[in-house]
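My questions will all concern the structure given below.
Note that one protein chain is taken out, while the other chains of the complex remain in position.
All chains are identified by letter, namely A and B, in their written order; residue positions are counted from 1 within each chain.
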Amino acid sequence: MKRNNLFLALIAVLYVIGTTAKAQLSGAGATFPLPFYNMAFQQYSKTSGEKVTYGGVGSGAGIKSLSDKVVDFGASDAFLSDKEMAAMPAPVVHIPTCSGAVVVAFNLPGVESIKLTSAVLVDIFMGKIKNWNDASLKSINPSVKFPDLAITVVYRSDGSGTTNMFTDYLTKVSKEWASKLGSGKTVNWLTGIGAKGNPGVAGTISQTKGAIGYVGSEYSFAQKIPTAYLQNKAGKFIKPTLATVSAAGKGTIPTDTRIMLTNSDATLAYPISGFTWLLIYKEQNYNNRSLAQAEATLKLIDWMLEKDAQTIASQVNYAQLPAGVVKQAKAILRTVTYNGKPILK
Amino acid sequence: MNSDKILKYILFAASLLILLISGAMILSLVQGSLPSFRQFGWKFLISDKWDPTRGREQYGALLFIAGTLFTSILALILAIPLAFSTSLFVAEYFRNTGMASVVSTLVDLLAGIPSIIYGLWGFYILRPFIVDIGLSSQGYGIFTSGLILAIMIIPYATSLSNTTIMMIPNELKEAAYSLGATRLEVIWNVILPNARSGMTASYILAFGRALGETLAVTMLIGNSNNMPTGLFSTGNTMASVIANQFGEASGLQLSSLIEIGLLLFVITTIINAIGKYIIKKFA
Partner (left out) sequence: MTQMNVLLENKKMNFIPYFFKGRKVKNGLFLSAVIFFSLITISMVLLIIGTMIFKGYHQINFAFFTQTPPNTFEAMMAKSSGKLIPGGIANGITGSLYMVALASVIAIPFGVLIGIYLYENRKKRYAGIIRDITDVLQGVPSIVIGLIVYLWVVVHITNGYSIFAGSVALSIMMLPLIVRSTEESLKMIPDSLKEAAIALGTPYYKVVWRVLIPTSFTGLMTGILLAISRILGETAPLMLTALGNPAINWNIVKPGAAVPLLIWQFYNDPNMVDLIWSSTLFLMGFVLILNLLAKWIAARRKF
């Protein structure tokens, strides 16, 4: 009897703690911005007192969580297509928070840097160029001594926004790639091995001589992995840096910011760059959501567009949003309503 | 109603929980698989395509079924001699000594290691080793994953076996010894027949663990969508394709992944049934 009472008391205490605690915000989605979001949200908790939890469950699962209304916001590296928007229970808006890029990493003993054109890149990942001493590589890099070494392609085994961005670029620059493999978070690779996550790919590349693969920029910048210079649309060979990644966002962006920045025509842009977005419902009164909860969500996202958060982004190797995009993002935030009335002024 | 009957009803009610859980599971899995089933029908089982390209999506489970079966069966084959020996070591030969205690604790620790760590250990230590001794050029593949799986399932195979071996009444063993039997004969004729039920149960549990293992296998199998042709070729398993692509999948791909989950459920049932049947035949 005594034990039962104790148990019931415990449940009561847990419940009370539950209902009186301050509203926590929770979000789920892309793993790409995970280090940035974790750090930014930690900072936000310190300054505002609002607790924010973010889970890197994957863009797809994040969107599903938003669709099931079990989180305050979702996060995705790929914006929703019109069809996907229609499939959501209510209209959603996309707010970009930063950009990142996909870099091409390689392991060639003795070689520090190489240049790649889009055509050669496509042929390597399609398995047409099988050896490092291939003539096409030599012609773009006359000063590099390529060994007679087989090329091992490494790709992401898990579905990811990184793969999506990479294949989106390849689709844009090669009709053959577009028809044979297309773009997506997972594709039917013709050659190579799959490794899990950025660390898996980077680790495999560093342990396999002659390997080449694609990695998220935040990862390669932090680990200082040798990456290739890629030729962009303007014809220049560009090294991936925070500046060149940001530059890709300086072209024309649609009002709702739903655009893939790959193959940007800005002169100094790194060709495989892209935004990452936070997604929320346009009308915030759903599922008995309180105005306070909606306000808290919007305040958080607004803060992410401000200088403090954007500085954090570049500190941890994510590219800041160009000023024009910040303006557009803030405008989008101010269209989000509660019972029809905009929440933020 | 006397207390006996009440207890009997409580026990029966408890057993319903298993039905509830498995029922909920099957219901959700079937619901989720319907779009994929409507699209591909039974061909899903024998199709070796896995093409997520938008506009011509084609999914099939054959490659993953093959990968799962190869790795899990290999894991069980590798694990049984190891687990069986360790059980005998701990529960019979060196029973009640400090050494047995240490060994059994060490083995039990294996169960607590997260699978991602097994994957990483395999990636950083086992894989280069396999490359160094020349078994494979890049170290990924069925053998490496099978070996890691074997290590992972040893605690499941030993734990219950140890208990059942130790619970055999001493009188039975003493009777055999007094008739002049050697240790081996006592093990073979007294211990094994009596502990067989528990040992089999533990091997089935271990096999189940191997079938459902995701992260460790994912990191060592190479994740290439092809039919494994040899011990060292790369491939993919059902659990790891689900784990790899689930977070980012939607629509038809998600439905196909859920159908693979349902298939895994079905295949586990079939294999368990076959296993139990074989053991009954040899009883």
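Note that a residue touches a chain if its C-beta (ideal position, glycine included) is under 8 Å from a C-beta of that chain, and two chains touch if they have at least 3 such contacts.
Given the structure is predicted, the values throughout are model-derived calculations rather than measurements.
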{"item": "Residue among B:Ser36, B:Thr53, B:Thr144 or B:Asn162 touching the omitted chain", "value": "B:Asn162"}
{"item": "Residue, one of B:Leu45, B:Val131, B:Leu192 or B:Leu205, that touches the chain absent here", "value": "B:Leu205"}
{"item": "Per the touch definition above, residue among B:Ile73, B:Leu110 or B:Leu231 touching the missing chain", "value": "B:Leu110"}
{"item": "Interface with the unshown chain - residue positions in subunit B", "value": "2-4, 6-8, 10-12, 14-15, 17-19, 21-22, 24-25, 28-29, 81-86, 88-89, 93, 101, 103, 105-118, 120-121, 124-125, 151, 154-156, 159-160, 162-164, 166-169, 176, 179-185, 187, 189, 197-198, 201-202, 204-205, 207-209, 211-215, 238-239, 242-243, 246, 258, 261, 264-265, 268-269, 272-273, 276"}
{"item": "Interface residues of subunit A (partner: the chain not displayed)", "value": "14-15, 17-18, 21, 24, 26, 28, 31, 34-36, 38-39, 41-43, 45, 51-57, 61, 65, 68-71, 197-199, 218-219, 222-223, 287, 312, 315-316"}
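Assume only the chains that are shown with their structure count from here on.
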{"item": "In the complex, subunit B residues that touch subunit A", "value": "50-55, 119, 123-124, 127-128, 138, 140, 215, 218-219, 222-225, 234, 240, 243-250, 253-254"}
{"item": "Complex contact set, residues of subunit A against subunit B", "value": "31, 57-61, 63-64, 84, 152, 157-161, 181-189, 192-196, 200, 203, 207-208"}
